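Shown here: the complex without one of its protein chains, the others still in place.
Coming up: subunit A.
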Amino acid sequence: MMTPMVELKGLRKVFGRLEVLRGIDMSVDKGQILSLIGPSGSGKSTLLRSVNLLETPTGGEVWLDGTRVNADLKGLAYERHVNGLRREMQMVFQQFNLFPHLTVMQNLTIGPMKLLGLSKAEAEARGEELLCKVGLAEKALAYPARLSGGQKQRVAIARALAMRPKVMLFDEVTSALDPELVDEVNAVMKDLAAEHITMLIVTHEMRFAAEVTDWAVFMDEGMVVEEGPPDRLFSDPEHPRTRSFLRKHLGA
């Protein structure tokens, strides 16, 4: 059997008294595109953020391509371990989080230059290629403040790709966008899907999930309620909670 690209075993996360993730098991194969759906507050963001350790799991295991992510290390050794692994799984945020003091090109090159040891020329070549891919080649010298939301998010995707990660994590990346800007970002993600980059996508756009992803997971209250191929899950959900959630989100 192939090692999964991302594997979660009994993942738990507690904030104070609030148990946000209550034993999640999940496995994403190389090249698989998985969508994570569920009501607001069900723990989707916390799950993604636990994968790259922006949140420290309270219990359970996170694995990336055969390496234990939340390893049992202390202090500096842990820091080094985490910094190394994070490069291999890039995340795109709802709020873009571009670096406002850097130009678009610098946003794309700073990681590869400082962390992967690319020369400026190499990093810029990679940056140009990626900006072409997301349709923003002409914005290389602009600052983020001069971009629309959709453009910002496409730059954020390009910045993540510039690290050549094994996995891309997307957390509701179109939720903060004006409706007319959603499609341009979705189009970029569809291109990535066509290249079979491993992706974990938190989304509330059921149509997009059905079209782009090969596996859908429905979460509620910190647990996986039901999962399956998206067309099956969306057309014929078994669990009543899935049904009521989908009625609200597909009904429109």
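Basically, contacts are C-beta pairs under 8 Å (C-beta built on N, C-alpha and C of every residue); 3 or more make two chains touch, one makes a residue touch a chain; residues count from 1.
In this section, contacts and distances are computed from a predicted model.
Not every chain of the complex appears here, and the one that does not is recorded in UniProt as "ABC transporter permease subunit", selected from "Cyclic nucleotide-binding domain-containing protein", "Fe-S cluster assembly protein SufD", "ABC transporter permease subunit" or "Carbon monoxide dehydrogenase large chain".
Only one of A:N70, A:Q90 or A:Q151 touches the absent chain when the whole complex is considered: A:Q90.
Among the residues A:V14, A:L54 or A:A193, only A:L54 touches the chain that is left out of the figure.
Considering the complete assembly, subunit A touches the hidden chain via residues 52, 54, 79-80, 83-84, 86-87, 90-91, 93, 95, 97-101, 110-111, 114-115, 142-146, 159-160, 163.
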